[in-house]
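Left out: one protein chain. Kept in place: all the others.
For reference, chains read A and B in written order, and residue numbers begin at 1 within each chain.
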Amino acid sequence: MKVQLQQKIAFSVLFFCTLLVVVPVLLILVIISIKGFSAIDLGFLTEMPTSGMTAGGIFPAILGTLYLVFGAILFAVPLGVLSAIYLVEYSKDNVLSRLVRLAIVNLAGVPSVVYGLFGLGIFVLFLGFGASILSGSLTLGIMILPVIITASREALESVPRSFRIVSFSLGASKWQTIRHSVLPHALPGILTGTILGLGRAAGETAPILFTVAAFYLPRLPQSVFDQTMALPYHLYVISTQVPGIPENIRYGTALVLLLLVLLLNLAAIILRYRFRKRKKW
Amino acid sequence: MVEPDNTKLSIRDLTIRFGNATALNKFSLDIRRNEIFTIIGPANSGKSSLLQSLNRLNDLNPVYQKSGTVLIDGQDVDKIDAESLRKRVGIVFALPFPLPLSIFDNIAYGPRMHGIRNKKKLSEIVEKGLRDAYLWDEVKDRLQTPAMNLSGGQQQRLCIARILAVDPEVIMFDEPTSGLDPISTARVEETLRVLKQRYTIILVTNNVAQAARVGDRTAFLLMGELIEVDETKHLFTSPKDKRTDDYITGKFG
Partner (left out) sequence: MRFRKAKEFVIERLIYLSGFMSIVFVVLIFAFLLKEGLSMFWRVPISDFLFARNWYPISDPPQFGILPLILGSIFVTAGAGVISIPIGIGSALFIAEIAPRRTKEVLKAGIELLAAIPSVVIGFIGMVTLVPLIKNLFDLSTGLTALTGSITLAFMAMPTIVSIAEDAITAVPRQYREAAVAMGATKWQTTWRIVAYAARPGMVAAIMLGIGRVIGETMAVMMVTGNAALIPHSMLQPVRTLTATIAAEMGETVQGGEHYAALFAIGIVLFIVTFLINGVADVYLHKTKK
């Protein structure tokens, strides 16, 4: 009987731990939704900030984040997918491929603010791009590279070996085999990774601090060499750097950012779930 | 022995290793044009490894090592570009592996990879392949449906049609009926007899009776060694080696 009681207590404790992890997620969502909802209307999403950011919308921050994320994806997806193809289809088990794997693990672990320093050093100063959308996108792109590589790798590895063997046995070349018998079936997984990368890039602040983000700009960026405002940095600015910002603007901005990131992640989770269910092999 | 001009494949002192394990040891054999050459032997006697060396599919395995030579029409297979070789020496595996594509696209896969883009030509190739594999009548109305939806026997004939579509010279069958019911098996065997008029056929089987039914000549492999090779009827009526006799009479294996 004592053993049973012990088990009951232990399971309750573990359950409580799980609650402690999950409930705050809901709490965050609820608090931000309730307080931020009143701020959001069409004007908030489509207008420029006015009166020292204490009124008006957050359009330039939203647009800037979209630019940055798009640029990061443009850079990271081709590179990441090719890199995953190298790891799964071409690399042999040797020192070099182990080094590549180690490098990916470490890229994933580099603190985001260090990416910011790196972006400042190489893109802004050394290559002379200045603080610009180009510098910020490239910095974010390198930061999400491990996400894309890891997801693409898993997707490629999940394609059965038999597809490759059959393709080779019909006289297809290695690239033809990858292009026609492997990649099409790995596509949903790669797409999932891409969306996760999008979400990560959209929410990061530290990498764009010194490479692109502007405190406030009276006009929208005109080229990739312009600075831009961005949602996460904007939230940081209006919640810590500028006094007197109305509460609902702060919560509203947080809600827009949170929704953008969570919807992207939710899309990735659903896509992956459906893909796993649908798989026939 | 065999007249040289009648030899399609010539295997000389072929030794195959995977890491430290020897799959085939000092193996020599000639295979003639337009015969059904069957290879029998218990599991793990090196039959599949032999087939996959003939079209260099083994090259994909990083621990594969080989010595000795394989000649096709007198030419060393290692000196031929692997893709052209695999187009000439096709293989049908034990399990049918349809690609997750439509029936049409499965069969058109090979020709497309070899540069045939013309829709009309592809349709002709697909139809001819399916007819030769005796599958046309069953699937002609649903060529665009997924090949995965076919039954096991139909899938195996699809794989035969798929290899016929690349127009090979040699077709190797690696236990093609091991997963099939007797009726499907009979159909595949019937297909083999027809195909041998145009192709050289190598059939690996662990079904001794099947070898006796369809083989022109038969080789018996045991533990990576060639024990005996002869006309099928001789091998089955008067085997020279005791081990062959034991195997075909079902004493082991």
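In this section, a contact is a pair of C-beta atoms (placed from the backbone, for glycine too) under 8 Å apart; a residue touches a chain by one contact, two chains touch by 3 or more.
Predicted model, so just to flag it, every value in this text is computed and none were measured.
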Problem set entry | Contacts of the hidden chain among displayed chains | A
Problem set entry | Full-complex contact with the absent chain, from A:L63, A:L117 or A:L220 | A:L117
Problem set entry | Omitted-chain contact residue, chosen from A:I73, A:L87, A:V182 or A:V212 | A:L87
Seminar exercise, completed: Residues on chain A facing the left-out chain by the touch rule are 3-4, 6-7, 10-11, 13-18, 20-22, 24-25, 28, 31-32, 78-79, 82-83, 85-87, 89-91, 96, 99-100, 102-118, 120-122, 125-126, 142, 145-146, 149, 173-176, 196, 199-200, 202-206, 209-210, 232-233, 235-236, 239-240, 250, 254, 257-258, 261-262, 264-266, 269, 273
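The criterion applied here is as follows: only the chains that are shown with their structure count from here on.
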Problem set entry | Centroid spacing, where centroids are CA-atom means, of chain A and chain B in whole angstrom | 49
Seminar exercise, completed: Per the touch rule above, chain B residues touching chain A in the complex are 55, 57, 60, 62, 83-84, 86-87, 90-91, 93, 95, 97, 99-100, 109-110, 112-114, 148, 162-163, 166
Exercise. Which bits of chain A are touching chain B when the two form their complex?
Worked result: 92-93, 162-173, 176, 180-181, 185, 280-281
